[in-house]
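All protein chains but one are shown in place.
Each chain gets a letter, A, B and C, in the order it is written, and its residues are counted from 1.
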Amino acid sequence: MHLCESGEGILERLDSGEVVIGDGSFLLTLEKRGYVKAGLWTPEAVIEHPNAVRQLHTEFLRAGANVMQTFTFSASEDNMESKWEDINVAACDLAREVAGKGDALVAGAICQTSIYKRHKDEARIKKIFRLQLEGFARKNVDFVIAEYFEHAEEAVWAVEVLKEWGKPVAATMCIGPEGDLHGLAPGECAVRLAKAGASIVGVNCRFGPRSSLKTMRLVKEGLRAAGLKAHLMVQALGFHTPDCGKGGFVDLPEYPFGLEPRVATRWDIQKYAREAYNLGVRYIGGCCGFEPYHIRAIAEELAPERGFLPPASEKHGSWGSGLDMHTKPWIRARARREYWENLLPASGRPFCPSLSKPDV
Amino acid sequence: MHLCESGEGILERLDSGEVVIGDGSFLLTLEKRGYVKAGLWTPEAVIEHPNAVRQLHTEFLRAGANVMQTFTFSASEDNMESKWEDINVAACDLAREVAGKGDALVAGAICQTSIYKRHKDEARIKKIFRLQLEGFARKNVDFVIAEYFEHAEEAVWAVEVLKEWGKPVAATMCIGPEGDLHGLAPGECAVRLAKAGASIVGVNCRFGPRSSLKTMRLVKEGLRAAGLKAHLMVQALGFHTPDCGKGGFVDLPEYPFGLEPRVATRWDIQKYAREAYNLGVRYIGGCCGFEPYHIRAIAEELAPERGFLPPASEKHGSWGSGLDMHTKPWIRARARREYWENLLPASGRPFCPSLSKPDV
Amino acid sequence: MHLCESGEGILERLDSGEVVIGDGSFLLTLEKRGYVKAGLWTPEAVIEHPNAVRQLHTEFLRAGANVMQTFTFSASEDNMESKWEDINVAACDLAREVAGKGDALVAGAICQTSIYKRHKDEARIKKIFRLQLEGFARKNVDFVIAEYFEHAEEAVWAVEVLKEWGKPVAATMCIGPEGDLHGLAPGECAVRLAKAGASIVGVNCRFGPRSSLKTMRLVKEGLRAAGLKAHLMVQALGFHTPDCGKGGFVDLPEYPFGLEPRVATRWDIQKYAREAYNLGVRYIGGCCGFEPYHIRAIAEELAPERGFLPPASEKHGSWGSGLDMHTKPWIRARARREYWENLLPASGRPFCPSLSKPDV
Partner (left out) sequence: MHLCESGEGILERLDSGEVVIGDGSFLLTLEKRGYVKAGLWTPEAVIEHPNAVRQLHTEFLRAGANVMQTFTFSASEDNMESKWEDINVAACDLAREVAGKGDALVAGAICQTSIYKRHKDEARIKKIFRLQLEGFARKNVDFVIAEYFEHAEEAVWAVEVLKEWGKPVAATMCIGPEGDLHGLAPGECAVRLAKAGASIVGVNCRFGPRSSLKTMRLVKEGLRAAGLKAHLMVQALGFHTPDCGKGGFVDLPEYPFGLEPRVATRWDIQKYAREAYNLGVRYIGGCCGFEPYHIRAIAEELAPERGFLPPASEKHGSWGSGLDMHTKPWIRARARREYWENLLPASGRPFCPSLSKPDV
């Protein structure tokens, strides 16, 4: 396999112009597999069902991911009480174990706290972040990510803590084109994160591929206007959300148990990867709803630039070419790029609308 | 766990009025996970990536499945040449290993041959079936299933071969309300299968939940009119297909790489399970597109009748009840049955239609 | 103008194989113009606003209609008390005045009574029909139509009364493929009407173009099986109603004030005219929702068979050809049959479904 054989770190790779492919959805995917509880959205599966987590890491690695994020979402002291420490240890071990099979990088990931909304207590919140960081440091992850922040202020605190260790810091907020929940525009959010020390900035979750790229254009423009340099990163939802308001998909009436009709096809994701690349984003992955085949679609779309296909493409003909040996001629006729690029897939749901009004 | 602790066989369970829950999608699910090639649709993953197959079996078991079908679809001599034998052995071992963890039953499964359409050579086709059956007999599966037949004639041949062994035989055809590809009505197909010796008859694949139940009503009526008794079985697609013609979902323009907007929600599947039960069907499972959480939805819907929930319901609050502790009040408001039962989920795809015209 | 210059009657025309084009919507069209009250649906406009009624007759004549139906829907004693007689007189005069300008035929039209549902009092109901018929006879209309019957029994009574006069009788029921409200199949309804003496039988109102033609196929088959001969007639709604139940469009939640998105395009109607013709229907018109341009679409589609275009085609280029001089090239590109035949028009309503569930 081609993955990271050089042993280079995240910044070396991005600095040299490489495309880094992130991984995809853990919480929602493992919910559907039976290992995560919706509503709680906590990663105790790393202890309870390590095989299930290992398998999902493996699938993302095979699909072409160059980063294994530790499955530590919400695994902080404020959310998980005494269990948080064991979970962080187990999550790091699983990510490293699988990453080693492909020489991918391991990223320790923290996210917003549950207490910021009630008490903007910088010291207390930074302490929570620091506890998780110490775990990552002990396990010597390759870099760290502050992700899923609704408020730039808290994201900046996270970056400040993560910078204390010395490894590269990536920071992504779960915002759309309207900016953070305090009304700060995406460009300004990005500027603050970069100034706080993040080498990689962008957005993750809450918004679909198209909306997230719209936000990334504002992020890029904000950094440019401020004369700042940072690598760009995007990890969109695997759901189409043209009807989202400021809060993103959680405010849609379909969240979280009726999102099926919104799931992106692999062709939607190839388009997303291409547009992200054209925009200058070089760290491209996914968030909730991004299944392994979506990550593979990124890797396949950017194979010409990267020079190789991911392992899982052994089981996938580009643009449907695997259909060319089908016994039915009208199905063989679908074995071409033009067909899938132009398909407007039906929902099979004639009593359903195409857009929803968000709850707020 | 409650699964099959009695050690009873499939017919004892069905005869006593128990609900038997089948498993779900292997080919399409493992394609998305990176282990099966679309177009070929063969199960070499049992040898190449046994962990991935074991994991999926485990997920279905946790979701409540009482049957582990051997992942031997198309694994016959005509499709896989010399590899077929090793694949059958490995598939039986994997199914048995996981079934043992829940005391579920193992079913050896065969499907239509690739040669029937060209040569209706009964002797040759029966020989192919017999080779697979011998493998199942050596591994001593608990019962056998002839599934995914487009023509009643070939399905009858399969049943006749399977009956040679002596264990119970189930038979399902991949037909819709219009009947088999020779124009035989569903009721007549069922009569022939029952007369050939199948103790369990029904349909699988090719059509969504609603269409498959429509077919099952015709199956039931056909058997009743002929004065025959057989247990009823349904394993529908996890996709909505109101627009299908006689050939089912393969003729839809979205097949197989644009089916996402058609994926059923868990609530759609609860409705399917309830309607199947009310119709008298007692072997209820899924086929392509049925993910583990869809199987769990069957088990949850029928928990009152069965008296227990499946293991994976540890991670699932019935009817969205897990949302009742969400921090946002409008999301808490979704933690109730009425909400999800009445939701008409949007596709997020305003340029797409709700129905497609089949290619043939 | 070419209209009826021969002075031939309705049966001579149909017997010779001519296509007779009916007129379209009066009640719903005049409601939108401000002259009819929804809910009441009575034609007092013929007295109150004769210019508005004359204008609409004129538009249908220009569009190609060969029949001017008297605007006497519900203008019977049971619905309109003492006013009914004056209305019938005025309606006949208006229809004759306009018909004379194009030499079209005048048809006196009666419909089901409001009392049949409560009292199946044949004598009383026939007396109501007879009163209207006497008015038509005094005004010497060219033929008579019994239309909009939900029950074959009452329709037969109407035909029996109309036959007393001696002029040709047409009879249409407002039923769909499921038949009349007593459960009588369309074929059987047609047989009874033909046996009662109707020379022309078919359906009008309640169902859209596609559904009405489906019913007509059953009508045709019923007559054929019974060895009866009758001319076929169809006057469908100008609305698409694939989601209707037995009662037709009145049971759709959009009836009567939200039907706009269902209005047929002129191209939909050309298709309807062609399919009706191919089925052997030779009296082709419309009912509620059929605007003058829809009638023109019938006349344009069948111009090759008939040998002439209607007067209003002076103002209409076939298949959009009037656009070929547009200043914008992309609009000029729409001046061709293929474009309009294949257009799938968007609703501009992303929060709306494509189908509704009928209220009953």
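As a convention for this text, a residue touches a chain if its C-beta (ideal position, glycine included) is under 8 Å from a C-beta of that chain, and two chains touch if they have at least 3 such contacts.
Only a predicted model underlies this, so the values are computations on that prediction, with no experimental measurement involved.
A.B. asks: In the complete assembly, which of C:14, C:36, C:236 or C:302 touches the absent chain?
C.D. replies: Among C:14, C:36, C:236 or C:302, only C:36 touches the chain that is not shown.
A.B. asks: May I ask you to list the residues on chain B that touch the chain which is not drawn?
C.D. replies: 243, 350-357
A.B. asks: Kindly note down the residues of chain A that lie in touch with the hidden chain.
C.D. replies: Chain A touches the chain not shown through residues 344, 350, 353-355.
A.B. asks: For chain C, which residues reach the chain that was dropped from this view?
C.D. replies: Counting only chain C, the missing chain is touched by 31-40, 51-52, 55, 58-59, 62-63, 114, 117, 208, 239-243, 250-267, 291-293, 296, 311-312, 314-317, 320, 322-328, 330-331, 333-335, 340, 343-356, 359-360.
To be clear about the criterion, only the chains that are shown with their structure count from here on.
A.B. asks: Cα centroid separation between chain A and chain B, in whole Å?
C.D. replies: Chain centres of chain A and chain B, defined by C-alpha means, are spaced 33 Å apart.
A.B. asks: Can you work out the whole-Å distance between the CA centroids of chain B and chain C?
C.D. replies: That gives a centre separation of 49 Å.
A.B. asks: Among the residues of chain B, which ones contact at least 2 other chains?
C.D. replies: Answer for chain B, listing residues that touch two or more other chains: 344, 350, 353-355.
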